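For this view, one protein chain was removed and the others were kept in their places.
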Amino acid sequence: MDEAQGYVLVTALALPLLAAGVLLFVPGTQKMTARYFSAVIGAILLGLSVYVFLAYQASGDPLQMQLRWPWIENVGFLAENGISLHLGVDGISALLTLLTGVVAFAGTLIAWKLEYRAKDFFILFWILIAGVYGTFFSLDLFFFFFFYELAVVPLYLLIGIWGSTRKEYGAMKLTLMLVGGSVGIWIGIFAVVHQAGAGSFDLPTLWAAGQDGTITPDMQKIIFPFFVVGCGVLAGLWPLHTWSPDGHMSAPTSVSMVHAGVLMKLGAFGIIRLGIQLLPDGAEFWMPALLVLGTIGALYGAIAALTQRDFKLISGYSSVSHMGYVLIGLATLHEVGVSGAALQMFSHGVMTALVFLLIGALYDQAHTRDLSDFGGVAKVMPLWVIAYVMAGLANVGLPGLSGFTAEFHIFVGAFRTYPVFGGLAILAAAIAAAYMLRMFGVVFFGPLNPRWKELKDLSPLETVSAALLILSMLAMGLWWSPFTDRLANTVTSLPGVIS
Amino acid sequence: MVPMENYLILSGILFSLGVYGVLARRNAVLVLMSVELMLNAVSLNFVAFSAYLDPDKATGIIFAVFVIAVAAAEVGLALAIVIRLFRNRSTANVDEAATMRW
Amino acid sequence: MTTEILWWIFAVAIVAVSAGVVFARTVIHSAIFLILSLAGVGAMYLFLTIEFIALVQFLIYGGAVTVLILLALMLTRMGVAGRPEPTTGVQAPFGALVAAGLMATLIGVAVATAWPGDPGGNAVAVSIKTIGEQMFQHYGAPFMITAALLLVAFIGAIVIARQEDDD
Amino acid sequence: MRDFTLFIPEYLAVGAAVAILAVELIWPRIRKDYLAYATAAGALGWLIAAIPYIGDSAGDFEGVLLTDDFTTYFRILAAGIVMAIALLSAHYMRNRTTTAGEYYGLLLVAGTGMVLMAASRELLTAYISLELLSFSLYILVGYLKRDRLSNEASLKYILLGAFSSAMLLYGISLIYGVTGTTSYEGIAEALDARAGGTDPAVVVGIMLIVAGVGFKVSAAPFHMWAPDAYQGAPLPITAFLSTASKAAGFALILRLFTGALVVDAVEWRAAIAALAAITMTAGNLIAIQQTNLKRLVAYSSIGQVGYMLVAIAAIGYGNVDTAASASSALLLHIVGYTASTLALFAALTAHYNRTGDDSIAGLRGLAETQPFLALVITASLFSFAGLPFFAGFATKLLLFQASTSNGLLWLVGLAAANSFVSLYYYLMVMRQMYLFDPPEGQTRFRPAPLLGALAGLLLLGVLFIGIYPQPVFEATDRAASALIEVSAWGLVPLP
Partner (left out) sequence: MAEHAWILAAVPGIAFIVMAAFGRNLPRQGDWLAVLCATAIFALFFAVLANFLNLGGDSWPIQNSIEWTAIGDFELNMGIAVDPITMVMLAVITTVALMVNIFSVGYMKGEPRYWWYFAVLQLFVASMLMLVLADNLLLLYVAWELVGLSSFLLIGHYWERRSAVEAAKKAFITTRVGDVGLLIGIILFWEATGTFNILEITEHVKNGAIGDTRLFVTMMFILLGAMGKSAQLPFHVWLPDAMEGPTPVSALIHAATMVVAGVYLVARMLPVFELAGDALTVVMVVGLLTALFSGVVAFAQTDIKKVLAYSTVSQLGFMFVALGAGYASAGMFHLFTHAFFKALLFLGAGAVIIGTHHHQEMGQLGGLWRKMPITAATFLIGSLALAGLFPLAGFWSKDEILHAVEGQGTWAFFLLSIAAIMTAFYTARLFIRTFLGKPRDEEVASHTSEVSPVMTLPLVFLAFMSIVAGFFIFHDFGSALGFPGGFSEFVFLHYPSAFHVDWGLVGLSTVLFVVGTFGGAWLYWNGRLDRSTVLAEWQPKVYEMVQRKFYFDDLYQFLIDRVVLGFSYLVSWFDRFAVNDTGVDGSATMTGYTGFVLKHLQTGKVPNYAMAIAVGVVALTLISLAVGS
């Protein structure tokens, strides 16, 4: 059963790559073919993701659906199982797989209206998605890093070619910062694999080495910052977050969705996989520092968002703020806090994907993102406004939507371990209300600016995407246990996590 | 009774003079001559070592022969290139053959 | 004793003419100094009682190479006019510094190293037979490669320097 | 033992070279690209002749040359490179010269030189082989003799080459003076027998040798000829310089350092580590500022040399196991790097043949006019940068991993950081190709089928090594164990 389910993971991993490969041979003029094909792939992936999430058993071994294909072994310094395509999911990655499926499908639908080099876009898009899946599934450090990089690199072209405001700068900065971060991971990998001395990149093996002290605590303390800074860049760790506002401002809609929605989670996921699981001693030593950075990020992002004039900048900074929560949750090393972090990854993923979807829908028509240009948009785009309000409310942590579920867990964890920081985090949530409502007030409501009389509401495709995302937000907000149950076992089995 | 060190010191001085020549002179042919000086020093080294330390196998002497042969060939080839340079640019000044830089 | 005095005279002379090579104002002078220097080193080989290599030195260096250089100088029309070479490069002083450093290092190495064998004794005469045997038996491979090398240099020099119709 | 059958493949190569010279002599009006195909065929024959040697027991030629799996590895590599370069040159050289026989002949000879460098177990032979390769390259770089840049490049290359040869030779003479021998085994034994202590002659000798071979592989600060030579040389020769020349240099370094000098590792490993650090940093930083593609590749390849030197430093810092795995990974990386470089140049040549522009800006809009070439260039550059799916990712990661030891973590870290810096300038190339529209009047074109096929094939190779390096890794592992078998570790007890 486990093995058979492993093939689901393989399929989810191979499918987008295959799609990219197939699209390579589709003539660039056949735009509709590329679109329909991508939509179908997206739907299948969504189905697979939902399956992975639902089939994940809340009880039993946290690592499920494992599958191992030997890849490179018994050569050079590599021993038996040195590098293997070892796939599997735990509760956290099962949840993030679901997130990926949802956001990727929504993103595919949104990319539908792309006209310029549509086929090329989908090729890169699917490579990116494959990278994301791969990172979540990989239980081998080599492939983890492989897919991690794979997910980051297509962004340069995706933003550079299809982006908007200052796209070259944004794309270059984003790519360089993210890849620069991965240098830290790289160095960490070298040190860890060398220290473990098993001649293997297999993560469970390395985890064991990290937990039984084969990787010495002193070394762990040295390596941990490399991993965290490396992953932290992608997770929007303050002060390495500045790619986020600029990158999001430049990125095309579906890229923003996937990027803010899923990619940023790779960073936080990396901190769990490589930081907490691999280097428990290092984690214990460094987590207070991460907590401080996370809290600064949460407050800083929220405060900076208060006075931004560009939709995407608001969302960019708000992402910094929300990823700050994730870091706080992880830094608590408390079972509820870490669960909260995982929940927040999902929550922020769907929420921010929705926000970018909506910003894109508006920008495509209005060609401006300056808040003060708008007013009374609710008159002409009611669906749009409702969706945005939903996203905004999830953003401010309104109960019933996913944001609250996640943030609540984080706060609980933080209060158990570091009450003052918990309080500051809650304060950041209050500020979130301020910047969100400010935006609502300026853009959605008030008298309609006659300039925008012609704006059209969400198209059917956009509505479907948005509905899918809203549904996800509501699902997590209203019914916690399917999510928390799946996390519980995994989180409690993480080394160093207290109850 | 000339000790080996004397040869080595002489060779060191010759070599350094050759290095100076390469570093300081601007004429391509002169640079080549300086290199010859250096190679000459090397040969001297080899022969001295061979004569004092390794007379049975004479490796150093053979090495010196090869060095001399290679040096001769190198000079021939290099001079051909210098002449080609001169034809192309009417100069044999290495400082002026600096179109490509940075 | 005579050998020693003679050796010293030669050594000083070699250094002097070698300095002449790198310091001379005109290229043609340098070339002449180079001939003298090469000849001097050839003489050194005689001091080492290895006549074979001295012969090679005189023939190949003193003969072939210097002729080649003179030829090149004439082809590049610099030596003929005896035109003073445009001064040495700006980095000459630094070059001198580096060369001096290198010289100190090399002399230091020569002096400070505990060479194996009997460096204090006399040079041992090496028979031409030994050289021949070694060269054609043990070093047969490099010898053959050198043959190829010389061929390459030969072809190369022709290819590069050959005058073509439109030159 | 003088077993002349050991070098049958090389006889074939040199024979082919002579034959090609003869053909052109007899038939001067022959289409020059036919010569290229003949060369490729010769190289192919060479490669096929090399295959029976795989796994064959080591053959020793008078203790100066050795054919084992290590040699065979470089044999196949050299034959492959020569074949690819010959095909690359076919169109490029067709109308640029009146005689091309020498060009193709020298390619084969240079390849032979490379093999001999890998096979040498003795300094004199190694030196002569190195000069064989160098001489061929001096001529090849200057082959476009009426091209001022080509000529200038060749001049710089030969003057500095001679200068550094002199350095190398002086170093060899010092080592010879101390050990009384030039064979690697002898040197190892003699160095081991020395009664401890630092011998200035050994240190200075080794450093002079490092300068000589460092020049060959263009390690900073001995690298300065490289950008100029790369820029001036005919495009295929640039490719040859950055593949064969470097591979040969590392073949020599591996043989020499594992076979002889490793005994005295304490005296050179810090210097090699420093050299690696300087090389990768200088190469990558200067590359940022380049506007000419060839120069960019030159500096980038200097950066790559820095990474490769990390493995050499690791050999100095590690034990026999480290040495085995580091050399194996280095050989793997060399294959990956070579494949990527050749793919890159196949695409660049196709591009250059059409536009005659070798600046980075000249690639503007290539994704529109020739998406396939753009893809190949992207793949190669990303492979250099070490991004997934492409050879560089796997090979670089394995190289650095194999080289990691607690003492060298800083160097590995620096290498990783450098590899990040390199991404910037690769992205600048990507930017031209993908982000901009082609200049006015540039229309879509088809690359020459030969180059297209070559590029495609190499791209597949790059992808294969990147995704599933196991088979290649096994091969390099065999080569590395052959290397370690005759290394100093087998001769003398090492700490």
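Per-chain residue numbering starts at 1, and chain names A, B, C and D are given in the order in which the chains are listed.
Here is the rule we use: contacts are C-beta pairs under 8 Å (C-beta built on N, C-alpha and C of every residue); 3 or more make two chains touch, one makes a residue touch a chain.
Given the structure is predicted, the values throughout are model-derived calculations rather than measurements.
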Contact set of the excluded chain (shown chains only): A, B, C, D
Residue among D:289, D:319 or D:406 touching the omitted chain: D:289
Residue among D:227, D:306 or D:461 touching the omitted chain: D:227
Contact partner of the left-out chain, one of D:46, D:163, D:307 or D:426: D:163
Listed residues A:336, A:371 or A:387, member touching the removed chain: A:336
Touching residues on chain A - with respect to the absent chain: 173, 176-177, 239, 241-243, 245-246, 300, 303-308, 335-336, 339, 376, 378-379, 393, 396, 398-400, 404, 408-409, 411-412, 415-416, 419, 422-423, 426-427, 429-430, 433-434, 437-438, 440-441, 444-448, 480-481, 484-485, 487-488, 491-492, 499
Chain not shown, touching residues in chain D: 155-156, 159-160, 163-164, 167, 198, 200, 203-204, 206-208, 210-211, 214-215, 220-222, 224-225, 227-228, 266-268, 270-271, 274-275, 282, 285-290, 421, 424
Absent-chain interface as seen on chain C, which is shown: 89, 91, 94-95, 98-99, 101-102, 105
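Keep this in mind: only the chains that are shown with their structure count from here on.
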Centre distance in Å when chain B and chain C are each reduced to the mean of their C-alpha atoms: 6
Chain A and chain B: spacing of chain centres that average the CA atoms, whole Å: 63
Numbers and ranges of chain A residues touching at least 2 other chains: none
Residue numbers of chain D (touch at least two other chains): 124, 128, 131, 135, 138-139, 142, 145-146, 154, 170, 174, 177, 180
Complex contacts: residues of chain D adjacent to chain A: 321, 324-325, 328-329, 332, 382, 387-389, 393-394, 397-398, 400-402, 404-406, 409, 412-413, 416-417, 419-420, 423-424, 427, 430-431, 434-435, 468-470, 473-474, 476-477, 480
Residues of chain A defined as touching chain D within the complex: 71-73, 75-77, 131, 142, 145-147, 149-150, 153, 156-157, 160-161, 167-168, 172, 175-176, 179-180, 182-183, 186-187, 189-191, 193-194
Residues of chain B touching chain D in the complex: 8, 15, 18, 22, 28, 31-32, 35, 38-39, 41-42, 45-46, 49, 53-54, 57, 59-60, 62-63, 66-67, 70, 73-74, 77-78, 81-82, 84-85, 88-89, 94, 97-102
